[in-house]
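One protein chain omitted, others in place.
Lettered A and B in written order, each chain numbered from 1.
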Amino acid sequence: MIDTVTSRHSGSQWQLMWAKFRHHKLALASLGVLGVFYSIALLAPFLAPYDSWRASRFAFAPPNRIHMFHQGHLMRPFVYGIKMTSDARTFDRSITPDTSEVWPVRFFVRGDPYVWLWMVHSNLHLFGVDSGGQINLLGTDILGRDCLSRDIVSTQISVTVGMVGVFITFVLGCLIGGASGYYGGVVDNAVQRFMEFVTCLPTIPMWMALGAAIPAQWSNLKVYFTITVILALRSWTGLSRQVRSKLLQLREEDYVIAAKVAGASDWRIILTHLLPGFASYLIVSLTLEIPRMILGETTLSFFGLGLRPPTVSWGVLLQDAQNLAAISVYPWLMFPAILVVVCVLAFNFLGDGLRDAADPYKE
Amino acid sequence: MPATDTILDIRGLTIRFHTRQGVVTAVDGLDLSLRRGSVLGVVGESGCGKTVMSRALIRIEAPGRIEEGQIRYSGRNGAEVALHTLDPVGSVIRRIRWKEIAMVFQEPMTSFGPQHTVGSQIGEAMELHRIASGGGLQPAVVASLRSVQMPRPEETARQYPHQLSGGMCQRAMIAMALSCRPEILIADEPTTALDVSTEAQILELLRERQAALGMSILYISHNLGVVAQIASEVAVMYLGRIVERAAVNVLFSSPKHPYTRALLRSIPRVDRDSSSALEVLSGNLPPPFERPGGCSFHPRCPESMAGICDRVTPASQRLDDGSEVCCHLYGEHSHA
Partner (left out) sequence: MARSGAAAVPLLRYVAKRLLWAAVVLVLVSFFAFLVIQLPPGDFLDSYVETLRRSGMSVDSATLVALRHAYGLDRPMVVQYWSWFSRFLQGDMGVSLLYVKKVNVLIMERLPWTLLVTTSSMVLMYVISIPIGIYAARRQYSLGDFAASLVAFTGMATPGFLLALVLMWLGYLIFGVSIGGLQSPQFIDQPWSWAAVKDLLWHLPVPLFVVAIAGMANLIRTMRGTLLDELGKQYVTVARAKGLEEGVLIRRYPVRAALNPIISSGGWLLAELFSGETVAGIVLGLPTLGPLMYRALLAEDMYLAASCVMIMSILTVIGFLVSDIVLAFTDPRIRLS
């Protein structure tokens, strides 16, 4: 009995955090959900059945349903072919399943070629159908492009923008906040006024103004990184403020004074003595910044001032959702909206769970 | 009907906390009575349950729960109120709070709301319990501050808590507590957060007020020396029970319970040889979820008797010199 008591209440800081975190069911579930998202991001071209830019003549095809019974016989999972039909009276074109064509779903098929992680050339896809047929589990868009493939690839982009942006935020926030908190005085004052000025600029208008300035001829990669920098220009203030206030607290602690007396340089003190003390707070802040960045990129791209074709992100895909009449007839185009909300919710729950776990005084 | 001699009678009080990790018994079958007009000191280590017990007297023991026992209060008009049966948010207990039983808390600086002046908070109590109202409120507030020897009472009444020092805050707190002339004042470690000279002033103030107003005081502390200066009787508490109770000079001259004796031995004394080590009570308080069987003190008791102390809970024994003690050394198992 006594052993369980002591083992429950002792351990390294990280062990304690993990033990508390495990109780937070929602946060654990969110961690799982985000694991799925990032796995999709990692394996995107493999998971997507088609290249996201492959057009076909079947525009706005509804999602294929997977069937197991054909004319009364049990078969391996398959989809029907699709055909274009014209209504004789209204001349409306519509796309309907062609039950005469049966396309079994095959796994690990060879399909459109792609380059994975800038190095591996391959054309292996998780699933697909034999050539001649097509499988659109989430339908197609206006140019007949497979929506599932586009959703998967856009997940990869949207989800990584947040990570890169947060990394930049981290670097900026630590450097500026660190210098401000450590040196104090004039440096601190100037930095604070500057931070206040940044907070006074309304976020989305500021992002839009900067996003509009990106020249049209820049390459996709350049645009991607510029967008992440623009997003980070807003969030570094929050982190910087936290770093600064912690440093001001800890600056007067004995172990810092001891290190100074021992002759350690200022940067060494900041990096090795002070920062580890509030690493857990930093992690929580950063985790909560990612969803803001994802929302920011999605919004900017939706309004055409962020990532642009041929890059796909959730925001770019949702531009198709602007047409209300189209949405009511082709609702599968809205699928990226669900991805956005779920991903952002998951990050928020995760961040909350981490914050509760890191707080030593919370039950 | 004449007022009885006992103003507060606690019998078999048991208070438990149901937490996610288990059930904690903070107060375990506690018996205590307070005589009208006297000052009773309750002494114990941190965690022995003295604060929980005091909160239960005005039913703010939540999230703890009174699971057994009784608390009977005999008020001014002689009627007896069973405090343990009252609804903690009901109007009956709210009328009793402050007007009959008031409390002074440990940290004066955080006892006042930060957004309101000290005077308005004192006035609020007086108005609530109909001591003063309207135009008479402000003079009454100033008078109450003057009665605790506050240097500039009118000015202090207009100030906010963060503008006062710890000592002044505690004076204001005492003024607020006494503003409705309660029958009982519970002082829960009122001087622990103060420096020694301020502590002496507050103790003197409490003595003076007690003499002037004649109320009964329940003085709770972990500091035996402080209790000795103000109490006429002392009760020693360990792990939720009273283990010894005696008149103050009897307790200090001939402590009965091994715990009391150890406490007294551990006080540093001016007349002792400074090279000898301080006597320290062996062991630690047991973890909250594992209370020892039998006498709760037996694992740390130097005079524990195997077979008895670890199995049978000692009952309270009344001794010749008027003290009461819960210890097998004095019961039918005693060797004397």
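The definition used in the following text is that a contact is a pair of C-beta atoms (placed from the backbone, for glycine too) under 8 Å apart; a residue touches a chain by one contact, two chains touch by 3 or more.
Note that the structure is predicted; figures quoted are calculated from it, not measured.
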Residue in contact with the excluded chain [from B:19, B:133 or B:163]: B:163
From A:247, A:305 or A:357, residue that would touch the chain that is not displayed: A:305
Full-complex contact with the absent chain, from B:111, B:210, B:260 or B:323: B:111
Chain A residues that touch the omitted chain in the full complex: 193-194, 196-197, 199-206, 208-210, 212-213, 215, 291, 295, 298-299, 302-305, 318, 321-322, 324, 327-328, 337, 340-341, 344-345, 348-349
Contact footprint on chain B, counting only the chain that is left out: 58, 60, 89, 94-99, 102-103, 105, 107, 110-116, 124-125, 128-129, 158, 160, 162-163, 176
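Heads up, the rule we're going with is that only the chains that are shown with their structure count from here on.
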Inter-centroid spacing, chain B versus chain A (mean Cα positions, whole Å): 58
